[in-house]
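Removed: one protein chain of the complex. Kept in place: all other protein chains.
Right after this comes subunit A.
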Amino acid sequence: MIKAILIFNNHGKPRLSKFYEHYNEDTEQQIIRETFHLVSKRDENVCNFLEGGMLIGGSDYKLIYRHYATLYFVFCVDSSESELGILDLIQVFVETLDKCFENVCELDLIFHVDKVHHILAEMVMGGMVLETNMNEIITQVDTQNKMEKSELFSFQSTRQDR
């Protein structure tokens, strides 16, 4: 199971945090900081797995991460997940974001937090991998956008019902 998905930049500023287990706000922030410290001190080209920090559950959990330009994508998972599988999932996530935002960059994540959450929700649900097929994910996101557009239109034409 995936316990948390964290995205932060090279300075440790969180850009997305999604916890699938309940923590209070303070702990969540501490976990983000701890994770940033663990991940950011690692060289490039070392392996993409490491044991989780104390706050997130220590060596029973693994941090699986990828570093893209200015952003770190970190998935914290338990032993029931395949490490390489999750690594590929991060790649699918990023490729999907890239398709949805056209050359995704940090700013897209900042200004469209809601969209990023919606895209993520198509892939991971309650800590479990829901969909890995990028075309399927994008189709779902497209459907959402169409509905959004049509609602915008219906709103303007004062029709309240869809």
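Assume a residue touches a chain if its C-beta (ideal position, glycine included) is under 8 Å from a C-beta of that chain, and two chains touch if they have at least 3 such contacts; residues count from 1.
Quick note on the criterion: contacts and distances are computed from a predicted model.
The listed choices are "Replication protein A subunit", "60S ribosome subunit biogenesis protein NIP7 homolog", "GPI transamidase component PIG-T" or "AP-2 complex subunit alpha"; the UniProt protein name belonging to the chain that is not shown reads "AP-2 complex subunit alpha". Mapped onto subunit A, the interface with the missing chain covers residues 1, 14-18, 20, 22, 25, 29, 42-43, 45-51, 80, 82-85, 87-89, 91-92, 99-102, 108, 110-115, 117-118, 121, 125-136, 138, 140-145, 147-148, 151, 155, 160-162.
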